[in-house]
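Heads up, this is only part of the complex; the chains shown haven't been moved.
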Amino acid sequence: MFPKPIEKQPRAAQITYKAMLPVALLLWLGPLLAVALFSIKPEADFTNANYWGMPSRFEGAFNYGQVFFNSDMPRYLMNSFLITIPTVLGCVALSSMTGFALGIYKFKSNIWIFFMFVAGNFVPFQILMVPVRDLTLELGLYNTKTGLVLFHIAFQTGFCTLFMRNFIRALPFELIEAARVEGISEWRIFWYVVLPLMKPAIAALSVLIFTFIWNDYFWAVVLTQGAESQPVTAGITSFNAQFRAAYQLMSAGSIVAALPPVAMFFLMQKHFIAGLTLGAVK
Amino acid sequence: APAAAELTGELRIFLDTSNPAPRATMEAMIDQFAAQHPGLEIETTVIDREAYKTQIRNFLTADTPDVATWYAANRMKPYVDAGLFEDVSDLWAEPAIADNLASTKGAMTIDGKQWGVPYTYYQWGVYYRKDIFDELGLSEPTTWEEEISNCQKIVDSGRACYTIGTKFLWTAGGWFDYLNMRTNGFDFHQQLANGEISWEDDRVKQTFANWKQLIDMGAFIDNHQTYSWQEALPFMVNGDATAYLMGNFAVAPLREAGLSDDQIDFYQFVAINPDVELAEDAPTDTFHIPANAANKEAAREFLRFVVSPDVQTEINNGANLGQLPVNAQSSVDSDKFLNQGFEMLSSNSPGGVAQFWDRDAPAEMAKASMEGFQEFMVKPDNADRILAKLERARQRIYDN
Amino acid sequence: MSAVDVPEQESWFHRNQQRIAPWLFLAPGLLFFMVYVIIPVFQSFNLSLYEWDGLGAAEYVGFRNYEDLYWEWADRDAFYISLKNNLIWLLLYLAAIPAGLFIALFLNQTVWGIRLYKSLFFFPFVISQVVVGLVFTWFYDPTFGLLNEFLGFFGLGRLNVLGDERFVTYGIIFAGLWPQTAYCMILYLTGLNAVDPEQIEAGRLDGAKGARMLWHIILPQLRPATFIAFVVTIIGALRSFDLISIMTQGGPFGSSRVLAYYMFEVALSEYGFRMGYGAAIAVILFLIMLCFIAYFLWSMYREERGH
Amino acid sequence: MTGVTLNQAIKRYGQTQVIHGIDLQIEDGEFCVFVGPSGCGKSTLLRMIAGLEETSEGQIHIGARDVTDMDPAKRGVAMVFQTYALYPHMSVAENMGFGLRMNGVAKDEINKKVQEASNILKLDQYLKRKPKALSGGQRQRVAIGRAIVRGPEVFLFDEPLSNLDAELRVEMRVEIARLHNEIGATMIYVTHDQVEAMTMADKIVVLRDGRIEQVGAPMDLYRDPDNRFVAGFIGSPAMNFLDCDIVDGKIAHPALSEALVPTVNVPAGMTKVTLGIRPEHIEIDRSGDTCTVDLTEALGGVSYTYLLTPNGDKLIVEEREDQRSAQGERIGITFRPERTMLFDPESGQRFR
């Protein structure tokens, strides 16, 4: 292990290290903690320029109450879920198939199709902005969650295919050959042999895509408008416009918007990190 | 209206009145309308004001509402040109509107047709802290010299004269409107907006020179480029700045922030060039029917309803929008700012009434110029460079 | 053997199963990807030759949009600034890589609770850039921002980071580095996990220690992690939009624009109606990115062949 | 039950040909082992029989059926892979029954067959476990069980034991041999371990570069190889080869104190010949001094002496027990001429 394990170093070094950890963490998360602090302050603290001190009163309940009962935030949150979850399902479904096709079969254009997915995944998505917006308008899906979901599925398929294909490549090919010798049709090989083995990849990918989509702002702005279809990232800006300069509410709103992916990360940490590294490496 | 009782179907209304007070007002008004038309199913969507500006072009082509708010003058031109707004000249031919809304007809007219109706307008002017003025022994100025000397005293007292937040640029447009209209007059200003005058014209430079005078003396708060107009309010509330050149909608938040009517007052922007007539900014907010609307009949009825005298009186009163009604039959609320503003616009604005810079100038020019104004306000010494750049922009934009 | 009674008479589909199957599996994904990604890329190329306000009819103008871009470049105007800022982003964003490595090294221990520390350090990556932007806007706030409190604490003057065209881009990049560093950190932490302990021991026997160990033995083994970190950082830098949009809207006076934001601005923002022009900017951005995409694909190709 | 016949089977990958026209007849119920150095085409040939690789040219028959272009599933073969290729998400029983299940066989029938196979392989108590929870040997047994369940006519094994450690390998080797006795199906087995080849095979096929070098029973190959390659390949430690001169019809080499009279006919006109002699057939002559002891290795029961001949050739001699030589010692060697084999130095062909 590098660097040298701290437990093999002098006691003083160990103590210093253990003391530095929380300090470093506080510094690192400082801005975030500040927001959390803001979100439980009463408004008066801001007018009294008590920005960074202890809250004079705990107003968290009120502030979060405002967010949940006196704004469009619940709708935005709902929208985010209604956008994110179908996208995750769609991506996983499409990319396990494309990944399977590209990972298992040898055919001439295999590598080129694969590269197309990879390259598409890295395209600056701004270049898609105008045509995709027009397409969505033409399909009558502008300002609908469906429109957003369809695009997200399509765009994320690039990344997911890269991920799935690499994962499937790493599976022992003998498993497929064994199945073929046993006379199992290709579709059933996919369904009964490969898909169950892809569970970890699917888990990792789901968490990852969940976060990506949840946090998407650009496309939310380009393809939707208004509380009936916008996700929370875009919603938070309107929310903030609504409560401009009401820092305690903006903070509470931000915390609420950030919470689901954070919760997701904590619950599925292992998969999340596996996703980050596995997808790209290999 | 008896005929209106038969209205049926769905009426979708998009609003940009996202701040809490206006939002409540509009929703109440729509409820009232709904009560009159039980057969109509009304769906109201309120979109954040800033977001609305970018989204309008989308919803005009897809997922189109039946009624949408927007702004008068050049600001509606792209949509008129693209055929996305319904020609409502027929409404304007109805006497109830023709007679009572005459003063705003010009702002609603493009190519000789009218494309919507106004529902409110409001004066611009200088809102100031009367208590601080009193404390410093200042009185409302009327000339540029007085303005400057007042300001000098304020600056000497450790305050800024004007608060402003230029993060979203348009507030600087207000300053430019006034300085240029006061320096070169309304007509010149409109010509400039129409691209007929070079930005490197000496007269424009004079406007900037006047502006620079204020900047150089430290009249504006620092760091205004990082604030929105709301974020700039606390400076005035806290007494770090004494005045705010703003539309009347600023009054409500100032009051909310705890300033009493004794502490705030209003004066008309001072004259600079005695040779030009005073002209004012009075932006008009409007309702339009998108060309793709489904229920135009109900939409027209709604427009009639909005501009009707009672509704105008109601929605513009101090407790609601706190602005001026567009209908001559309506009464202006007893609110002192509304009265002063109404007074000012109707009797002391001989030069004309402008909509506002970003509504009078084409979008692209507005954007480029307001960015220039912001830069100028931060770096007044760059004036020549900025103007040269704007001139280049002008040549390109109006050329197309 | 088989339950089927007529084994010799297989259907055409059955016989060609292995040839057809991949295309059936690919079809839905490929269709989606084509419609929403590949075709639009070409449409954008095409659109960049038009002038179009997004409302009326488009007008073919040949390369005029590019010409305009050139003039903006020549005049050191918005396009020039965007491009320059993009370069700054590209360069400075790379700082996330060493920073991530540094934190990863710091956290690569096995003391009690370290797992929790690692996850908490990773936090910034998970939250939306919108929130990050907001957080940092307040951090930089010239009146009450924590930054100025700090500077004041050290007796330094106040700074309006986001209001000063000299600092604004750096300020936003710094905000962007926060989540990006967390990302690189995780990549390196997993990379460090995979470092061959025997090589470290061999290094110890060879007398390499500390920084020399890091440089000569650890870093070369972290190459894959560094490679991904590089790719994702570059892409992140070129895609930077959310932060700018939230923190400054490209301001003050357009000095924090980058291509991605600028194109949004000219095409879709409040005052922007130049779809074709936006497309031209996107094409330029795409061409820049293409270098990196090509690099990435090339190294992937080598990997594939290598096996 | 049926045999397998290959008729001029050829395999090409693009331009490169890796299997060069193999003709081979494997009898019904025979245990046939393919051996050969790495990359010689053992796996490819096996996979061609399985149908996992297309046959570029030639025919493959299983029994009377021409299976050359048939789907793998239809050929009546079952394959056991080096890596076992067990489905990790299925229990042992599911693994074994999967093929039947997918082909629509009734549940009861599947259970019965799985039960039978697990009886044979003593897997009963593991049926519910996942492969992960099994040892290497058990996994290999499941893989074989999966093959058995399908009741194939031909079993194919591709280095099934090479992932096991030495001890288990011996055990499983014995088990597979026993299985073959029990069910009597045709089995084709790929390995590069010549102990496996020698001990299990009814028939060994020695491959080299996609061509058959020799086919025969193990001891036949050991005693009577066709060429130098087979002679060197079969037997461990490998046969010693000395490049000798033919002088006056006798075979001369500096390590030999006197020239040998060849026991077979060497074609006239040859001046050089390769002499092969197995380490266990050399005896050390302590009175001689033609060779130097380079190194000795005593393994307890047996010891190997590495010799350097005067002209630098190396020789290994197997000695029994305690007759260990000292390093650097100079000794002579002798052997019975009938134990030697003679090969053409060019073609490697054996003279008989």
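Order as written gives the chain letters A, B, C and D; numbering starts at 1 within each chain.
Definition applied: contacts are C-beta pairs under 8 Å (C-beta built on N, C-alpha and C of every residue); 3 or more make two chains touch, one makes a residue touch a chain.
These numbers were taken from a predicted model, which means no experiment stands behind them.
Enquirer: Each chain kind shows up once here, so list its copy number in the complete complex.
Expert: Chain copy numbers for the entire complex: A x1, B x1, C x1, D x2.
In the analysis below, only the chains that are shown with their structure count from here on.
Enquirer: Just to be sure I understand: going only through chains that touch, what's the smallest number of steps from chain A to chain B?
Expert: The least step count works out to 1.
Enquirer: So, comparing C-alpha centroids, which chain is the farthest one from chain D?
Expert: If we average the C-alpha coordinates per chain, B ends up farthest from chain D.
Enquirer: Does A-D or A-C have the larger number of C-beta pairs in contact?
Expert: A-C
Enquirer: Provide the C-alpha centroid distance between chain C and chain D, rounded to the nearest whole angstrom.
Expert: About 55 Å separates the centre of chain C from that of chain D.
Enquirer: Return the distance between the CA-based centres of chain A and chain C, expressed in whole Å.
Expert: That pair's centroid distance is 14 Å.
Enquirer: Would you mind pulling out the distance in Å between where the CA atoms of chain B average out and where those of chain D do?
Expert: Inter-chain centre distance comes to 93 Å.
Enquirer: Give the residues of chain C that touch two or more other chains, as numbers and ranges in rising order.
Expert: Answer for chain C, listing residues that touch two or more other chains: 2, 54, 268.
Enquirer: Where does chain A touch two or more other chains at once, residue-wise?
Expert: Only 133, 183, 185, 221, 237 qualify.
Enquirer: For the complex, give me every residue of chain A touching chain C.
Expert: 1-3, 5-7, 14, 17-18, 21, 24-25, 28-32, 34-35, 38, 49, 51-52, 94-95, 97-98, 100-102, 104-105, 107, 110-111, 113, 115-120, 122-133, 135, 150-151, 153-155, 157-158, 161, 183, 185-187, 190, 211, 214-215, 217-218, 221-222, 233, 236-237, 240, 247, 250, 254, 257-258, 261-262, 264-266, 269, 273, 276-277, 280-281
Enquirer: Mind pulling up the chain D residues that touch chain A in the complex?
Expert: Contacts found on chain D: 50-52, 71-74, 77-79, 81-85, 87-89, 98-99, 102-103, 146, 150.
Enquirer: What does chain B use to touch chain A in their complex?
Expert: On the chain B side, the touching residues are 14, 18-20, 45-52, 54-55, 58-59, 61-63, 228, 230-231, 233-234, 257.
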